[in-house]
Every structure is written in C-alpha cells, then in structure tokens.
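Only a single protein chain was left out; the remaining protein chains are all shown in position.
The chains carry the letters A and B, assigned in the order they are written, with residues numbered from 1 in each.
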Amino acid sequence: MAVNWAQVLFNSAVTGSLYLLGAVGLTLTYGLSQFPNFAHAEYITLGAFIGYFIAGPLGLGLPAALVIAFLCTGIVGAICYRGIFQPLAKRGASIIHLMVASIAVSFILRYSIGAIWGWNPLYFKSWPSFQIGSLRIVGLWLWLLAAAVVLALALHFALVNTRIGKAIRATSSNPGLALASGIHTESVVTMTWFVGAGLAAVAGIFRGADTQVWPTTGWDIILPIFAVAVLGGIGNFYGSIAAAFIIGLAENLGVVALLALGLSTEYRLAIAFIIIIVTLIFRPRGLAMLFRRA
Amino acid sequence: MDPLIYVLDLVVFIGIYSIFSLSLNVEFGFAGIANFGKVAFFLVGAYTYAVLSNLGVSFYVCLIASACAAALVGFLVSLPTLKLREDYLAIVVLTTGEILRQIVKVERGIAGGVWGLAVSPAINTVGLPPRIVSLVNIALVYGCLVICFAVAQRLANSPYGRVIRALREDEVAAEALGKNRAKYRAQVLALGSAMTAIAGGLYAQYIQFIDPYMFMPIITFTVWIMVLVGGPGNNWGALLGAGLIEVFDRGANIIKDYVKLPIDPSNLQYIIYGVLILLVLFFRPQGLLKETPLKTRALESVERGRDTAQDNAS
Partner (left out) sequence: MEETLLKITRVRKHFGGVFAVDGVDLHIKGGGIWGLVGPNGSGKSTLFSIVLGHHHADDGTVHFQNDCIDGLPPHEIYAKGLVNAFQVPRPFQRLTVLDNMLVAARGHGGDRMLTSLFLTRGWQKQEAELADEAMDILRLVELDRLARSPAGELSGGQRKLLEIARGLMASPKLLMLDEPAAGVNPILGRKIFEKIEKLWQQTGLSFLIIEHRLDLLFDFAQWVFVMDKGKIVIEGKPQDIEKDPAFYRVYIGDADVADS
C-alpha cells in the first residue's frame, strides 16, 4: 500500500495544532485548580457554534468569528470558575466534588446549546483546497496552523515576559508563596480560565468547520484532549505543545496502520486512549520532566 | 397505554437503577473512588449478557459471567492509576467508557455494531400478557436487588467497610496504619463493576434490545445524581435516589406530552439535572440520608465501659 508520507506529516501538524489549542486551557486550569475540568469540551463546542453563526449567517468571516468566539467563550470560562468552582473550593469541596461539579456544568452547557441551537449538525461552507505536489491542503488548515503558531507564541511570550504571565507561572508552581508575595492569585487564575476557554473556542471553530457543528463537537475529541494534558504533564504548557504534536502524529500514523491492517479507522480514538494508559503506567508526570514548569 | 404497565415498567427500572446506584455508592460513598465511567461497566454487563444468552447460555450463568467480565475490566482499568491520585482514575474510567462504546459500534460481528443486538428475556415469556411479563421481571430484578443490597450493607457495616472508609478519609494515615490502598481500590472497583454488570444484564434482557447509543455518558451522570441526592455512604439513600430520579425522569417524559414548553423537555431535563447536582454540592453535599455509621459488636465494649464507669461513680 502506497503511503503519502508528506500528507501524513502535514495532517499530523494540523491535528496537533487542533489538539494544542483544545488542550492548553485544560492543562493550565487543571494545574492551577488541581482538578480536571470535564466541562472544557463544552468550551470547544460553544466556540464552534458562536463561530459558525458569526462566520456564516452573519457573514463576518473567519477572523471575526475567531475573535468573538474567543472572547465570549473566555467569559463563560471565567464565569464557571468564579461562579461555581472557586466558591465550591472555598467551601472545602474535595477534588472529586469539583470534578462532579465540572460534569454538571458540562451537561448544563451541552444541553443548553442543544436547547438553543438543536441537535442537528450544522456545516460550515466548504473550503477551497489545493494541491502542492502530492500534498492536498485545505485552506482552513492553513488558518489552523497559523492560529496555533501565533497563539502559542503569544502565550509563550506572555508567560515569559509579561507581569501576568510570570504571575501564572509563579502561582502554578507555588500558590502559597505567590499569594504571600502579593500576587493576586484569584485574578491570575480567572485570567487563565478565560484564556483557556477562549483557546478551546478557537479549536472548536476549526473542528466544527472541518467536521460538523453540533452539541458534541467538543466531547467528540475529549479523549485526545485529555491525552495531551496527561502526556504533556498536567499544568505544563510546553509539555502540552510537544504532546499535542506527538499525539497528532501517532493518530495519523495509526490511521495508516489501521488501514493497512484492514481495521476500521474509527479505532483512531483508541490511540489517544492507549497513550493515556501507557503514560500513566510508566511516566505519570508525562513529559513535564523535560520542560521547565508551565 | 395501559397505566398499570407503565407503573410496572417504572418499578422495573427503579429496581435496575437501584442496583446500579448501590454499586456507585459502594465505590464512591464508602470508598471515595470517583468512578466517572459507570456506563462502561453497564455496557460490558449488557453486552456480555446479550452475547452469551444469544448463544443459549442460561440466565444465571450469563449474569455471573457478565459480573466477572466487568469485574475483570474494572480491575484492569484501575491498574494504571492505583498509586495515583483519584482524578487520574476518573479520567481513565471516563475514557474507557468512550472507547468501549466505540468498539461496540465498530464490531458488527460480535456486538451488532450500530444495528445493535436483540436479547432474549431471561424467562421465556412469549405469548404471556404484558402485565405478567412485567411482574416476572420485577421478581427477577428485585431478587437480584435484594442480594446486592445485602452484600452492600454487609460490606459497609464490617471491618472491610471501616478500612475503605478510612482510606477515603485519609489515604496517607490509613496506609501508615497498614492498609494497602492499591489493593482495596482495585477490589472495590471490581466489586462495584460486577454489581453494575448485573444491572446491565437485567436491563438487556428486559428491554430485549441493546445498541451503542444506549450507553452514553449521561447514564453515568444520572447514577451519580442518584447517589449524591440520596446520600453517599448510605445504601438506603442509593435506593431513594434511584427512585426519585427515575420518577422525575418519567414525570418529565409525561409532561412533555401534555405541556408545551419553550424548551424541548429532553434538553431541559438534563439541564435541570446539572443544576440539581450543583445545588446538592453547594447546599447539601451529604445528600438526603446521612452516611450510615458502623454498627458492629465493637459497640458493646463502649456500652460496657459506660456501665462500669457509672458503677464506679455511684
């Protein structure tokens, strides 16, 4: 069977970009707030819907959709933290309680979206694609790659150079000391939830545009998103970058392997699952050891 | 529709979900394990039962085999995270549920894929009036429920129950006092999964048809509400929660036919579930019924001590 390796590599980069945008928020808030936010997938979904309506029916185009979805969903994320998770934590809720709360939030969000926009899938207009040699490139994917690169660089810059970025790193490695040093940990954490949800929304638009927009757009990729968080090391931004592309590559290689073995490509989900299990067995902290904190 | 049938059907479902709810109560209520993938084991139970019974295996063997299969899966799934914090286990079981559903969707040969599997009922009720069929199932389900309840009660009110509660309260202290956290976690998960599978098998043979779309994460969530509302750490609470939520679920479906709501009731129902959970977590995390305190012969010593003290005082 002839394999178009160039295509596989390119697709891996695209997949990795999507997973990176989708997972950064999860891993950062997980690291800061010490629990996995199972509602994170719904930020992806929400972004997809908002993006669809901004770009499509309102005809404002993709860039506007990205920005507006980022902001709106970011606000939702911040509200989730300030309105639900933080108050619960203040009341002494355990990690399990917070996880249960996040599942409750995910159902509220998902079924609200279903109530408002229905369960029938919506489709973005199809994107032009073109060939470069043996490589088939869909225009949308270029946007995705660009978005991932730009946003990752921006986040890196912010973490290293801005006051709030340094505050995020400080709070993430030593919350008590950060608080004692006068860092407003609450604002820092809220900002992280805002940005995390916003990035997920961006991922949602691309995912929705590439497949379909419906209330489980986010949940459909929850497995690889968690795989990125686990493999990259919970709370570790740089680790998640590496993990996202590793998983993107593994999935695309996996599809090739599945086809070669005559198995259904629906099994590609299992790849992320196996990565989670293997990571937890052998290196529970994931790639975090290789990268400095956050 | 015959209202009596409707009620009997509700009773059967309450029974099935009671077993389901008990299993989570043992895992979470007593042992503090966050099993966010209950539906995975429900699926294993239902599909194992279906496949075996279609091969002609008898009811009891099917049920026991389902329980064993799920216990094995529960044990295997717990292995990677036995020594890790509880959130990792939650992630693993949740994703296991998603994977299993995917496998079942894809594997047409064994599991019928998206077209599902027909399941023959445990007791051959062909030709019998529907009411009798319901009553037969009630007997079956509640028979199993009684056994599961007895097991859950016995376990809760025993030294083993005390150890798992201690591990729930403070793992580090419990380990320092000689309790192997990994061993207990694996055991409880295996037992809980076995119980869940029994519920799954009973479910499969009652509705006589299963497909992957019946095993969505919402089921896990529903069972969690039952336990949280009823009261974690209280087996009666688990039953109460199952009853209340099932009745609410049916009520919501009935209202759909009679009242025109601005929001589609199936969406609204789950939104209400989410809000309900948040309310419980904020205002009554211990649920309706409080945790059952341990009652064993150990209490006799306390009474004797009190009597002695009173004798000495007088």
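Heads up, the rule we're going with is that a residue touches a chain if its C-beta (ideal position, glycine included) is under 8 Å from a C-beta of that chain, and two chains touch if they have at least 3 such contacts.
Just so you know, these numbers come straight off a predicted model, no measurement behind them.
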According to the contact rule at the top, which chains on display are touched by the left-out chain? B
Kindly state which of the options B:10, B:79, B:166 or B:216 is in contact with the chain not pictured. B:166
Where B:107, B:175 or B:249 are the choices, the one touching the absent chain is B:175
Chain not shown, touching residues in chain B: 151, 154-155, 158-163, 165-166, 169-170, 172-181, 187, 191, 291, 293-294, 296-302, 304-305, 309
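Heads up, the rule we're going with is that only the chains that are shown with their structure count from here on.
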CA centre of chain A versus CA centre of chain B: separation in Å? 32
So, in the complex, the side of chain A touching chain B is made of residues 35-36, 38, 84, 87-88, 91, 93, 95-97, 99-101, 103-108, 110-112, 114-115, 219, 222-223, 226, 230, 264, 266-267, 269-270, 272-273, 276-277, 280-281, 284
List the residues on chain B that touch chain A in their complex, please. 28, 32, 34, 36, 79-81, 84-88, 90-92, 94-96, 98-99, 102-103, 105-106, 217-218, 221, 224, 228, 263-264, 267-268, 270-271, 273-275, 277-278, 281-282, 285
